[in-house]
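This report concerns only the one structure given below.
The complex appears here minus one protein chain, its other protein chains still in place.
The block that comes next holds subunit A.
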Amino acid sequence: MSDRVSALLAGSRDTIPMLVGAAPFGVIFGTLAIASGIPAWATLALSALVFAGSSQFVAVGLIGGGVALPVLWLTTFVVNLRHALYSATLLPHARHLPARWRWPLAFWLTDETFAVVEHRLREHGDDMAGAWYWLGSSLAMYLNWLLWTTAGVLLGQSVPGLAELGLDFAMVATFAAIVAPQLKKRPVLIAALLAGSVALAARGLPYKLGLMLAAVAGVAGGVLAERSAAGAPQEEQA
């Protein structure tokens, strides 16, 4: 087996725990989108072309609720902005790669692949085997996400009336399960409390604008709480 193939397979293999973790979310996303009235082609297009789970979930909620497109795009931007941080962190390991590598690897950048690949590149250096490893992790995540989204779409289509069964609750439960463990940190708790209150108060605003207001209020609250908890502001102000 050539070095490239074994690096590719190693990248996929090290991503297996992430694949298992993403699978139920792929199914829930596909089912939920169909139950919200989003056509199958659009559901699959979101997974194939956007390929960013949390923003896809948010999009289903917003599209189902009749959102203005600029608000949808702005929310997508805010939710996915963390990928810029991954992009910046991985840059030193990608600088030597030609553009035909960097463009597709950037497309497949996710939380999961970042976690797996950044670790490996930091430990083993960034030779060409590292690039194949990165590609292996990326492809595994992508194909896994497409597979489970498709399964969810099929499930949603074969059980009509899932929305009446309370599938819309699935999104609330999923988000609550993701957020709750983070609330042990005080600044995050404050961010969540502020965002939740503003969202509730502003829920009557058109085009789901309340979501943006709530996100801004929550993030600002979290940053301020972190600053006041840290006491004297010694380090930053950059």
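Note that in this section contacts are C-beta pairs under 8 Å (C-beta built on N, C-alpha and C of every residue); 3 or more make two chains touch, one makes a residue touch a chain; residues count from 1.
As a convention for this text, contacts and distances are computed from a predicted model.
Missing chain, UniProt protein name, picked from "Sulfur carrier protein", "Carbamoyl-phosphate synthase large subunit", "AzlD domain-containing protein" or "Formate dehydrogenase, cytochrome b556(Fdo) subunit": "AzlD domain-containing protein". Here one chain is not drawn; of A:Leu8, A:Leu135, A:Leu162 or A:Leu211, the residue touching it is A:Leu211.
Interface residues of subunit A with the unshown chain, by the touch rule above, are 21, 24, 28, 36-39, 42, 45-46, 49-52, 54-55, 58-59, 61, 63-64, 66, 69, 72-73, 75-88, 90-91, 94-95, 99, 102-103, 105-107, 109, 166, 168-184, 187-188, 191-200, 203-204, 210-211, 214-215, 217-219, 221-223, 226, 236, 238.
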